[in-house]
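Remarks on the structure that follows.
Here the complex is missing one protein chain, while the rest keep their positions.
Labels for the chains are A and B, by order of writing; each one numbers its residues from 1.
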Amino acid sequence: MSEKVLMKGNEAFAEAVIRGGARFYFGYPITPQSEIPEFMSRELPKRGGKFLQAESELGAINMAYGCGAAGGSGFISSSSPGIALMQEGMSFLCGAEVPVTLLNVSRGGPGIGSIQPGQADYNQVTRGGGNGDYRIPVFAPASIQEAVDILYECPSIADKYRNPVMVLADGLMGQMMEPVMLPEEKHALTSEEISTAKPWALSGSKKGTRSVVKSLRLQPEVLEEHVEHLFEKYAAMEKELERVEVENLEGAEVVFVAFGTMARLAREAMELLEAQGVKAGLIRPISLWPYPYGAFEQIPATAKAVISVELSMGQMLQDINLGVKGRVPVKLIHRVGGMLPTSLEVVEKTKKILEEVR
Amino acid sequence: MKPVFTVTEGMLPVSTSYCPGCTHGVAHRIIMETLDEMGLLGDTLGVAPIGCSVVAHQFMNVDMCEAAHGRAPAVASGIRRVHPDKVVFTYQGDGDLASIGMGEIVHAAARGEKFTTFFINNGIYGMTGGQMAPTTLIGQRSTTCVDGRTREQAGMPLKICELLATLDGPAYIERVALNSPAHIRAAKKAVRKAFEYQLAGKGFTFIEMLSICPTNWGLTPPKAMQWLEENMMAYYPLGVYRDVEKEAQ
Partner (left out) sequence: MATTKLFFAGSGGQGVLTMGQMLTYAAMYADMNATWLPSYGPEMRGGTANCTVVISPDKPVSCPLIYEADDVVVMNLPSLLKFESLVKPGGNLFVNSSLIEQKATRDDINVYYVPANDIALELGNARTANVVMLGALMSVSPVVPVEMVYKIMEKTFSGRKAHLLDINKTAFHAWKQ
């Protein structure tokens, strides 16, 4: 039954994935997401699932690979440096076509950086740090409800495409509480049901076919064919998974582009500017890959600047420029290191930018 | 007429890609024969490593997946969570298990994961062309220690059975050799014991198989067998390093 509850982001994320059908969690403690393994260690045994604390992030992603290769619906959470360690595994999972749901509650970098919120994982998650031609869909929700709704869908999306799928949150969302409607719990495949529901998965050759899950293809023509096959899937994902929210573009003098928590800040800045007589709009990419380039076609002729509001040195600018195609100057308002701008700061900086471009 | 020998259904009817004289074929066969004899082929899930035997799934007639380098024990731990009633094993070489995958194997063993690991120790990196392995003996030549491994430069070879036997998680640990009919018969008994312990839910089981690599050792197969006997067995003594059944008695 659906119910409205007040939950801390990290716990709501975990609950949503369980309700979405994932029953196996593998993880290694890292701030600011350690409530997730804690929650999973309490909940999963009660709900027909299994929790395993890995020896490292390398262990975690490979346990999830084994779980997915065996037909289980797995879930891993981590934060930026932990996600970096998992990149080898992500490339492997994509090559071997194994589904898993990943959650990155991101923090500051480079290196160990800080434990404060950051968005400097943009390139890491949208471009991928692993080797080879592969893609991972990435969603960046802006509220706990949206995060819950997306995470609830992720195990199904991962299964549908036989590919990892990632949600990018930040430490602020993980710690925040917001009323949230929890969806109804989906059925999770039992060990017995896997042999018929996922005949490609390892469940024993007694089922009538022998399953082999692998990423190695030594013959060039075979690997080429496989990569082409992967990219047919990615082309389908580009069509089916693109998500974006566009607000107040009509007649806008300035258009903000922001995702996650920063999109909420940009929305408030938009309201404040409106009150001061400056018409502002917002493009909020919800899927970071596939990136909603098409939404940028809606930027009106009235726009004098497009401004990325980011907790990074402007990692999203490349994608924004691909969308804007040089029609309007693209600018950046940012803080890094765990520092957060206020909406007022965004308003002031926006006015300055508008003076420059006018 | 009653056949005196049949090929096990556990091995697919194809030629292996291993070099002439390599003992991977022997290791594959005794594992698969044992599963066949125990009637477990249809219920077994195997994990192949990175190394020469990355292609083990082309020869072993059971459901299998590949693992990233060294991660087979983590992969098998994940598989085990989904299928608590199947037979699960990893098959790993010395570079995979004893070097890059040391964290995964130690933790899987310490957790007492209910799967079996077959550790093929030939003291060298085969697939990449004969570099020094963590189990390369002092004085043994490789392409990254052309005058022989020295303690000063590369430290001492790792004794994995002895190391894992310090843990409380494993249920059965034995080191066997694949260099003579008698040793191979003993090895097959060890394989069976490991699977029996796994089926009985006793805990983690580990069989190290001293193996040869004639190509990268630069020896003929018979000479390699002899080299194993004289050198490897001296540093890596055969025997049972852990048996929870025996210890309980």
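The working rule: a residue touches a chain if its C-beta (ideal position, glycine included) is under 8 Å from a C-beta of that chain, and two chains touch if they have at least 3 such contacts.
Note that this is a predicted model, so its numbers are computed, not measured.
Asks: Need the list of shown chains touched by the one chain that isn't shown.
Replies: Output: missing chain touches A.
Asks: Among A:Gln175, A:Ser191, A:Asn248 or A:Gln298, which one is in touch with the chain left out?
Replies: Result: among the candidates, A:Gln175 touches the missing chain.
Asks: From the listed residues A:Val222, A:Ala236, A:Leu322 or A:Leu344, report the one that touches the chain absent from this view.
Replies: Here the residue in touch with the unshown chain is A:Leu344.
Asks: Consider the whole complex, including the chain that is not shown, and state which of A:Lys160, A:Arg264, A:Lys304 or A:Lys351 touches that chain.
Replies: Within the whole complex, the residue contacting the unshown chain is A:Arg264.
Asks: If the hidden chain were put back, which residues of chain A would touch it?
Replies: 4, 6, 116-117, 143, 171-172, 175-179, 261, 264-265, 267-268, 271, 338-340, 342-345
We take it that only the chains that are shown with their structure count from here on.
Asks: Using CA atom averages as chain centres, what separation in Å is found between chain A and chain B?
Replies: About 39 Å, centre to centre.
Asks: What does chain A use to touch chain B in their complex?
Replies: On the chain A side, the touching residues are 24, 26, 50, 52, 54-56, 58-60, 62-72, 74, 88-89, 92, 96, 191, 194, 202-207, 210-216.
Asks: Using the touch rule from the top, collect the residues of chain B that touch chain A in their complex.
Replies: 41-45, 47-48, 54-55, 57, 61-68, 71, 74-86, 103-104, 106-107
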